[in-house]
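Missing here: one protein chain of the complex. Every other protein chain is in place.
Note that the chains are named A and B in the order they appear, and that numbering of residues resets to 1 at the start of each chain.
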Amino acid sequence: MSNTLGASPWQKAWQRLRTNKAAMLSLILLVMISLVCIFGGWLSPWELDDIDWDNMATAPSSQHFFGTDANGRDLFVRTLQGGQVSLMVGLLATAVSFIIGILYGATAGYLGGKTDAVMMRLVDVLYALPFMFFVILLTVYFGRSIWLIFIAIGAVEWLTMARIVRGQTLSIKSRAYVDAAIIGGASSFTIIRKHIIPNTLGAVIVFATLTVPQVILFESFLSFLGLGVQEPMTSWEVLIAEGAAQMESSSWMLLFPAGFLAVTLFCLNFLGDGLRDALDPKDQ
Amino acid sequence: MTNKLLDIHKLSVTFSTDEGIVHAVNHVDLSIKAGEAIAVVGESGAGKSQVFQAVMGLLTKNAQATGEISFRSQQLLNQPDSVLNQIRGQKISMVFQDPMTSLNPYLTVGKQLVEVLQVHQKLSFKQAKVRSIDMLHAVKLRNPEQCFNQYPHELSGGMRQRIVIAMALLCRPDLLIADEPTTALDVTVQASIMALFKDFHKKNNRAVVLITHDLPLALIFCERIVVMYAGTIIESGRTEDILYRHQHPYTQALLAASPQNDLNASGRLHAIEGMPPDPLKPTSGCAFYARCQYADQKCLQVPKLITESNQHQFACFHPLAKGVTA
Partner (left out) sequence: MSLLDVKNIDLSYPKQQEKALNAVSFSLSQGQALGVVGESGCGKSTLVRAILQLQKYQAGDILWKGKSLKLCTVKQKQQFYRQVQLIFQDPLDALNPRFTISQILTEPLLHLSEKKLNHLEIAKKIAQVLDYVGLESKILNRYPHEFSGGQCQRIGIARAMIVEPELLICDEPVSALDVSVQAQIMNVLLDLKEHNNLSLIFVSHDLSVVRHMSDHILVMQQGSVVEQGETSQIYKHPKETYTQTLLNAIVRC
C-alpha cells in the first residue's frame, strides 16, 4: 500500500496516474518519441537537405532507414526533424497560451465586475476576428518563419484557456479559503497567484494535453496553405502532404510521418484522459 | 420474533482504499420490527450510515460486506440491482442529509415526484400528480400546488427536505431510513421535520430508522436507541433505559456533551476528549479504551454484549451503577 501520509494533492494524483496503464504507456511513448526526434538524427549520416542523387524516391534500406523522398532526401532524418518542429510547436505554443491564458483568466475572474466584463469582451472580440486573415497579414509582413507559427497559434489558443480559467476562478472565488486569505491580509495578486491559480491547474492541465493535438493539426492546416515552416525545415504535416501525393508509388513517404503523428496524437489523448481521472476533483 | 421486518446478522463492512483497509462496520446484529421507531446514534465514522447503505445496496465499489441482511426473510446483502430495485423505493425508502443533492436541480419538484410513481407503481401522469400533491399536503408544505411546479433552488432547505421525505413516502414503504435528515437544517426547522417522521410512524404504523449523531434528538423521537462506536454496537435499549439507566461510559459521555446541558464547575462543556480510533488500524480490545475514564487492564479484551432486562444490551466491563441519571 502506498504511504499517503503528508501526500499533497499533486502527489496523490501522480500515484493515481501511475495505476492507469494506458496513460503511463502513453507517457513513456511520448518521452521516447521526443528523445528519438531530438537525438536520433545522429544514427544517420545524412543531413536534412542532403540530396542522394542515386536514390530518389527509394524504399527503406540500410542506407536510408525510412527511404527517400521525391527529391532524394533521407526520410528518416526529415521525419525526426519534422517531429522536432511538430512537437515544439505543439508543446511550446500550448505552453505560451497556457501562461497567458491562465494569468488573464484568473485575473478577470477574480477581479470581477467591470474589469472582468471588459477583459472577457476583449476575448470575445478576438475570437470573432478572422484568424486566417491575421496570419496571412503577418506572413506577408514578416515572411514565413517558425516563430510566426508559435505566435499565431498561441494567439488563438490562449483565448480558450482564458475562458476556462475564468470559469474555474469564479467557482474557486466563493470558497471560504479565499475569504480567509483576504482576512489574512493577502493582496489580490497574491491570492490569484497562490490560491486561485494552483487550484485551477487540474482542469488546465487536462485541457492542455488535449490542446496539443489540436495545435499540431492546426499547424498542419497552416502548412497545407503554404503558411507553415520554410524549406528545408519540415514538419510531420508537410511530410504527410508530400507523402500523400506519392502514396500509390511510394507509400513509405506517407506511412512513416503519418505513423509518428498518429501515435503521438493517440498518446496525448490517452494521457489527457488519464490526467483527468487522476486529478478528479471529487477527491480534492 | 415473527414480526421482524429487517434482520441484520453479523454484518461487517470493509473498504479497500489507497491507505489500506478501512474497517467501517464490525459484526453488527440488529433487527427492526414492523412499526418500530429506532435511532442509530454515533459520531461520524461510527459506521452507522454504512450499515444501512449495505441494506439498500448503496455501498461503493471498493466495499466488501459479509454477513446476512434479510427483509421479511428475503435476502438483501450483495444481491443484484434487479432484486434490490423491487425493494428500494417501494418497501424500504431512504432520506439523506443534504436535500439539495437528493433532488435534481434541472427538474421541477412535480416531475421528480411523478417519476417515482410512474416507475414503481406504473401510474399515469394524472393519477401520479394527484397522489404527489396529496403527499405534499401530508408533509405540511404551505402551497403544494405551487411547489409542484417549482424548482428545488427556489425553495428553502426545510422545504426541500420535506419534498425529499414526500418522495420517500410516495410508495408507502414499510420501512423509512433517514440518514441525518436534519443535520443540514436550522434547529427551528429540525423539530417540525422530526414531527413529520413521528406522524408517518404513528399514523401508518410504519417502521422508521433515524441515523444521527445527536443523541438528545434521538431520545425525543424514538422508542429504541442503538448506540454505535467505531463500527460496533456498544449499547442498545428502550429510550427510558438509555436515558436513565445507560450503562456504557460512551453513552454517558454523549449525553453529557450536548450543548443543551449546563457548563461544568470549571465553566466548560463536558466534552469527550480525544478522537475515535483510526478505522485503518482496528483496536484489539474495547474501542473506547483510549477515551474512557473507567478503563483498565480488563478492557484490553473485546467486551461482549450483555443483555440486561427487557432488551437493554451493552458491551462494557465497567457498566455504570444502576439508576444513574444523565
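By definition in this document, a residue touches a chain if its C-beta (ideal position, glycine included) is under 8 Å from a C-beta of that chain, and two chains touch if they have at least 3 such contacts.
As the structure is a prediction and not an experimental result, all values here were calculated from the model.
Asks: If the hidden chain were put back, which of B:H153, B:R268 or B:K304 would touch it?
Replies: B:R268
Asks: Any idea which of A:A7, A:A70 or A:I136 touches the chain not displayed?
Replies: Counting the whole complex, the residue in contact with the absent chain is A:A7.
Asks: Can you say which of B:A34, B:L84, B:L243 or B:L305 touches the chain missing from this structure?
Replies: With B:A34, B:L84, B:L243 or B:L305 as choices, the missing chain is touched by B:L243.
Asks: Please output the residues of subunit A touching the missing chain, sorted low to high.
Replies: Residues 5-10, 175-177, 179-187, 190, 194-195, 198-199, 283-284 of subunit A touch the chain that is not shown.
Asks: Which subunit B residues would touch the chain omitted from the figure, given the whole complex?
Replies: Looking at subunit B, the ones touching the missing chain are residues 43-45, 156-157, 186-191, 213-217, 219-220, 243, 253-254, 257-260, 263, 267-273, 275, 326.
Following the convention adopted for this analysis, only the chains that are shown with their structure count from here on.
Asks: Go ahead and note the Å separation of the Cα centroids belonging to subunit A and subunit B.
Replies: Distance between chain centres, rounded to whole Å: 52 Å.
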